[in-house]
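A single protein chain has been removed from this complex, and every other one stays in its place.
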Amino acid sequence: MNMLPVNRRLLIKAMLLGSAAPLLASSVALASSCGDQIVRMAAIWAADTMNPFATWSSFWPTAFTYDPLVGMDAQRHRDRRGFAKEWSVAHDNLTWTFKIWPGMRWSDGQPATARDAAFTYNYLRESIGTPNELNVGWNNAAGLENVESIRAIDDETLQIVTKLPTRWPVNNAVLIVPEHIWAKISHADARNTFRNDPPLVGTGPMIVSEFQPGQFVRLASNKYFRMGQPPMAGMILNLFNTADPIAQGLKSGNLDYGYGITSAQWEDLSNHSDIRVGQSRVEQRNYLAFNTASGEGAGSTKALQDTAFRDAIGYAIDQKTIVDRAFRGHADPGVGVVMPAATDYYSELSDIRRRFDLAEAARRLDAAGYLDTNGDGLREDEEGNSLQLELITGASGGGLEIPIAAVQLVAGWLGQIGIPVSVTQLETGALGARTAAPANGGGGWDLLVSSTWLSPTPHDILNLGNSKGIGTNNTSYWRNDKFDSLLSEADVTVDLAKSKQLVDEATRLIYTQAPYIMLCYPFLLDAHRTDCIQGWGTEDAVSMWGYFPFDRLRPV
Amino acid sequence: MSEGTVRYPPRGRARAIKSFLRQFLGRGGAQAGVLCLVFFLVLAAVPNILVGPLQTAINATGDFLAPPSSQHLLGTDDVGRDVLNLVVHGARISLTIAVLATVISLVFGTTVGISAGYYGGRVDVWLMRLTDFFFVMPSFVLALVITPVILEVWGRGGDIFGFRPSLFVIIVVIGMTSWAFVARIVRSQTLSLKERTFVDRARVVGSSNIVIMVKHILPNLVPQITANGALVVAGAIYVETSLSFLGLGDPLQPSWGTLLALAQRAGAASAGAWWDLSPGVCVLTVSLSFVLIGNALDDTFNPRRRVIP
Partner (left out) sequence: MRIVIRAIVTLLMVGVLNFVLFRIIPGDPAKLLLGGARSSVTAEQMQALRQNWGLDRPLFPDQVIDYLSATIQGNLGYSFKFRGRHVADLILERLPATIALVGLAQLIAIPWGVMLGLYAGWRRGGAVDHIATATSLALYSTPSFWLGMLLVVVFSTALGWFPGYGAYSPGAITGSLGSFLDYLLHLTLPVTAVALGLIGQYVVVARAAMSDVVTEDYMVTARAKGLTNRQMLMRHAFRNAMLPVVTLIALNLGYVVAGAITIEAVFAWPGIGGLTVEALNARDYPVLQGIFLLLGASIVVANLVADLAYGFLDPRVRQ
């Protein structure tokens, strides 16, 4: 057998290689942030372009590079600021004055002034009503229709005058971009093809220096950062499709921070001595939506347009079990459209809350006329057709994934009250196409389990029922004039007590009309290593609204 | 295969079957295969008696991803369902899909193969081009295209021949992508069979083409078709697992592939929950049993040739 010697030789070689492999593995794993002072982080994220006007899904890398004028973080924390150092509003609640950091510079060394901020807002505002209206990305023109004027009084002072009282000037999350770069870009290009290739020019602590779509974003510390160059040399944001590589990277020491891990991985990582796991309330809402459209885009039965039908189904959803089973307790049970993270507005709605009771759900369906008359175990609608609903599901872009168990539960309960459900899982893109406004080819589905993650401002909280948001945030296609007027009133209310009252009224209205059944408000599960880097946040390790703590992390 | 296999007198046939069974079951591989298969058929037939009704997220009681214990012999999955329960109930779905897909594939493959081989000429050329094409077609592409069409035609409601539309889609897809293999083998057999004297004799007597194909050629193909049918079932289980793993299955039906897909999504592998991957053992066992049976069948029918392509 002339093969044998060859075999033997190969075998020995393979054995040698095999025994060397663990050695190699450990030597490569040594290349961690302890050595090169680069923060390694990862998320399930699909950043597609570095142009914040053209996409919603590049928030993270661009938010490390650019500053918002004020934004959420600066309002919540005294030690976090954006492009503006201070701000104030006049007694008329219309004229806002922002003090820009004196002597601030862009990462290319050019002065960063109030003129850049004015340019960014006016750039957006000028696009309103044109065919290239900038409304497809993180930097968008929403809210600017209420603005009278935006101008730089001098290099350090920006003035925004609004037509109505609104908190938009401080709440908006528009990232301020340098005039000397963006003045050359047309609206059409900014909306579409301009890719804003690295290196970017921003005022944030970490500047995007390399972008490999589907792989990673590399950032370098900004030596012109207004608080001094950050201690860490740079960052690498790894973009993954699944949570497995994140859990693995954290364990092996190749990652310093990761979020979007599953609850199974979270439990597993929490046993690790060098890893601190965290869970924090975020603004995500996971919901069940009914397709309430009539005519074009309507669902398979008219029952979906009937409030009594939707209300009855509300009794068949056990939010507590969803939290316990599908999220292992890492979520708050769903109530109304206000999420607990919006502490100012959240309410338990105890007096009108539907309590899980399948018998009650069945009774209400019977009373509303959805009976099983032909004895096949399935209820029929008014036309006499057996109900059979199509449920589509998937996470919205950038949101936390919805475990399929949540959908199994919903489908299971509906099945138990005689309404069979078939399930189609879709990815973000396909889901977006199906939940688009009926006029844009969306609709045709019956039930939707999806999520939103917007800011905790009244406008964004109530956006689920906004008739102007049909096809974007209002995925149930629900319209209600009363709700719309409450929303537009809340939009122009600055007084918190008044604002709370308006939000509460609108919340109760949409709760009883039931175009949505809130399932839960999931917690963000994340983990970070503690052996190489310190300076992580205490409540939440990493802010979801800005670049904290990447401006102040330092080596151990 | 001699001409004699075509027409056995009744008693002779019984004897032939007996001797065939003796030969077939005399092979170790066949014994193991048949034993495993019987085991899984029992699981599929009476899952409720063995492990109780199917556990869903609603009636799950276990802890999350708990390792095997006396209470849960195969541990629990990420929603707290008993993995053993799911695996046993999955047997029914996976086996049903595989067997029905094989039936479609055999019927289609045999029809195309016989026609191509028997008529020859242009019919042969075109049918074989078609076969080539389906040989090339990846099942996921077909699944993608067929799904919306079937759902459009039948609607999402109710069931098709007793199956949920999404299961039906999987069956059709597997059937459609595996018949080309059968067609090629049947064609080459038909080519040699049609030159035999008994076909000529039938033609002289005035039998029509259809009659000759069905009554004279088909019975002689039975050994080939059964042996390859077993292999097609093995392939079908494999394809079902892969399709479901890619998210093209029904997330509410616990087929083995879907269970593996759910385990992957829950991060079972990176959390070290090896027991959540046990449906894979079933796929391996059942698929292997069918391969062994197919091999043994072919060895018995035709001791000099082995089937596996």
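Order of writing sets the labels: A and B. Residues in every chain begin at 1.
Operating definition for what follows: a residue touches a chain if its C-beta (ideal position, glycine included) is under 8 Å from a C-beta of that chain, and two chains touch if they have at least 3 such contacts.
Please read these numbers as outputs of a predicted model, since none were measured by experiment.
Undergrad: Can you work out which residue in A:M227, A:A430 or A:V556 touches the chain that's missing from view?
TA: Looking across A:M227, A:A430 or A:V556, the contact with the absent chain belongs to A:A430.
Undergrad: Can you work out which residue in A:T49, A:T393 or A:N474 touches the chain that's missing from view?
TA: Reading the full complex, the residue touching the unseen chain is A:T49.
Undergrad: Considering the whole complex, not just the chains shown, which residues of subunit A touch the missing one?
TA: 1-3, 6-7, 10, 21-22, 24-25, 27-29, 31, 33, 38, 40, 42, 48-49, 54-55, 136, 192-193, 213-216, 236, 238, 240-242, 244-245, 248-249, 251-252, 254-255, 426-430, 432-433, 436, 440-442
Undergrad: List every residue of subunit B that touches the chain not included in the displayed model.
TA: Residues of subunit B in contact with the hidden chain: 129, 132-133, 135-138, 140-141, 144-145, 148-149, 152, 234, 238, 241-242, 245-248, 260, 263-264, 268-274, 277, 280, 283-284, 287-288, 291-292, 304-306, 308-309.
We take it that only the chains that are shown with their structure count from here on.
Undergrad: Using Cα averages as centroids, what's the distance between subunit A and subunit B in whole Å?
TA: Chain centroid spacing, subunit A to subunit B, equals 44 Å.
Undergrad: In the complex of these two chains, what residues of subunit B are touching subunit A?
TA: Touching subunit A from subunit B are residues 56-58, 60, 64-65, 78-80, 155-158, 164-166, 247, 250-252, 262, 264-273.
Undergrad: Could you list, by residue number, the parts of subunit A that touch subunit B in their complex?
TA: Per the stated touch rule, the residues are 242-244, 247-248, 261-265, 267-268, 300, 321, 325-326, 328, 386, 388, 390, 403-405, 407-409, 411-413, 416, 422-423, 425.
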